[in-house]
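The complex appears here minus one protein chain, its other protein chains still in place.
For reference, chains read A and B in written order, and residue numbers begin at 1 within each chain.
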Amino acid sequence: MEQEKLKSAIESILFVSGEPVAVAKIAKVTESSLEDVERSVAVLQEEYSAAKRGMVIIRKENEFQLATNPENAVVVEQLVKSEIQENLSKAGLEVLAIIAYRGPITRVEVEAIRGVNCSFTVRSLLMRGLLERIENPKDNRGYLYKISFDFLKKLGIDSIEKLPDYETLSKDDRIDSIIT
Amino acid sequence: MEQEKLKSAIESILFVSGEPVAVAKIAKVTESSLEDVERSVAVLQEEYSAAKRGMVIIRKENEFQLATNPENAVVVEQLVKSEIQENLSKAGLEVLAIIAYRGPITRVEVEAIRGVNCSFTVRSLLMRGLLERIENPKDNRGYLYKISFDFLKKLGIDSIEKLPDYETLSKDDRIDSIIT
Partner (left out) sequence: MAYNVKIEKFEGPMDLLLELIEKEKLNITELSLAHVADQYLDYIKANDDIKLENLAEFLSVAAKLILIKSRALLPLLQFTEEEEEEIKDLAKQLEEYKKFKEASIVLGKLAEAGRISYARPGYAGVQTIFYPPEDINVYDFRKYFQFVLAEIPVVEQLDEEVVREVITLEEKINDLQNTLRQRVEMSFSELTTGATDKIDVILSFLAMLEMVKQRIIDVEQGELFEEIRLKNKTTSQF
C-alpha cells in the first residue's frame, strides 16, 4: 500500500477501534510491513501536531491509540463523563510514579522503594485501569506492572518518554553499579 | 473562539462522541455562533477530502457525525473480523465465567472480583454477541451484563442455573468479602 493510502487506512483503523491497537495488527489488516506502519504513524503524528488537529496519536510500547488533543479537554469534558477524571491519592501517585519510570516492575520491587505494603493501592489502580499487569516470565505465579494508556491520557502526554525527567528517573543507579 | 481553535475543538467533539452531535450543541460547548460552527465544519470537510484522511464528516439535517472514509471500508471490515475472530484471552474467559455465575452484574463488580479493569474485555465480548447488557434498575446510567441467550444455546444449556455446581459456586462467600 502506498504511503498516502496507508496513512488514511491507519487513521480509519485507529478511529474505528477507539482502543489501543498493536502495530502488528495494523500491519496485518493493511497488508503492510511493520516498518511502513511505523513510518506512516510518525508522519501522521507530525501532521496532527503541525495542524493543531483535534486528535493525537498516543504510543505505548507496540501499540497506538487515537485520543482527543489535551488542549481541548475543557470543551470535551462538557460531553463526556470519564473515570479518568477522578482524583488520585498520594499513595496512588507514588505507586504510579515508580511504575511509570521503572516498569515493568514487580509489586515487591515497588514495595522495596516505598518501604510499605502496596497491595491495596496497586489493586485499586488496576481496577481503575491506570495500571496494567502482565505475567512475569521469571515467576509464573507473579505479575509485572506497567502503566496504561489511560494513565498517559490522564496526564495528556503521548508517550512515556515525555514524562518529566524520564531519562534520569528511569535509570536505576543501583542496578547500573552492579552491572558495570 | 478563533477558527483554528474552533476547528480543533469540533474535531475533538465529533471524535469523542461516537454518535451524531447537533450543531446547536457544538455551538454551545464551544461558545460560538451557529454560523461559525457551520463555517468551520465546511473547512474541515474540505481539508479532509483534499488530504484523503481516514475520516469524513457526515451531515444529517442539523447533526454532524465523524465516520470512517468509505474508501477504507475493506480495511475496516478486516479489522472488525480479526477483532471478532481472535481467540478468547484468559481475561476474556475469566470475565465470561464471572458473568455466567454471578450475572446479571455490573462491570464495576466484575472488576472488583477480578481486581483488574475489564472495559476492553467486556466491550469485545459484547461485540461477539457472547454477552447481553440490560439497563440497571438501580442506576439509570449503568448496565448489567449477562451471558447472551444465543451463547447459552450454543453451550447446550437452556438456563444459566444448569452450569456445573451453579448453586454452590454462585454463592461462594469469597465474593461477598469483595463486593457488598
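The rule is short, and it goes like this: contacts are C-beta pairs under 8 Å (C-beta built on N, C-alpha and C of every residue); 3 or more make two chains touch, one makes a residue touch a chain.
Small disclaimer: the values here were computed from a predicted structure and weren't measured.
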- Using the touch definition up top, pick the residue from B:24, B:74 or B:155 that touches the left-out chain. B:155
- In the complete complex, which positions of subunit A touch the hidden chain? 15-19, 56, 58, 65-71, 73-74, 76-77, 80, 82, 84-85, 87-88, 90-91, 93-94, 96-98, 100-101, 112-117, 119, 123, 149, 152-158, 163-165, 169, 174
- Task: Can you list, in ascending order, the subunit B residues touching the missing chain?
- Result: 12, 15-19, 80, 83-85, 87-88, 93-94, 96-98, 100-101, 113-115, 120, 123-124, 126-130, 148, 150-151, 154-157, 162-165, 169, 172, 174-175, 177-178
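Note that in this section only the chains that are shown with their structure count from here on.
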- Inter-centroid spacing, subunit B versus subunit A (mean Cα positions, whole Å): 20
- Task: Provide the residue numbers of subunit A that touch subunit B in the complex, in ascending order.
- Result: 4-5, 7-19, 25, 28-30, 52-55, 66, 68-69, 71-72, 75-76, 78-80, 123, 126-129, 133, 148
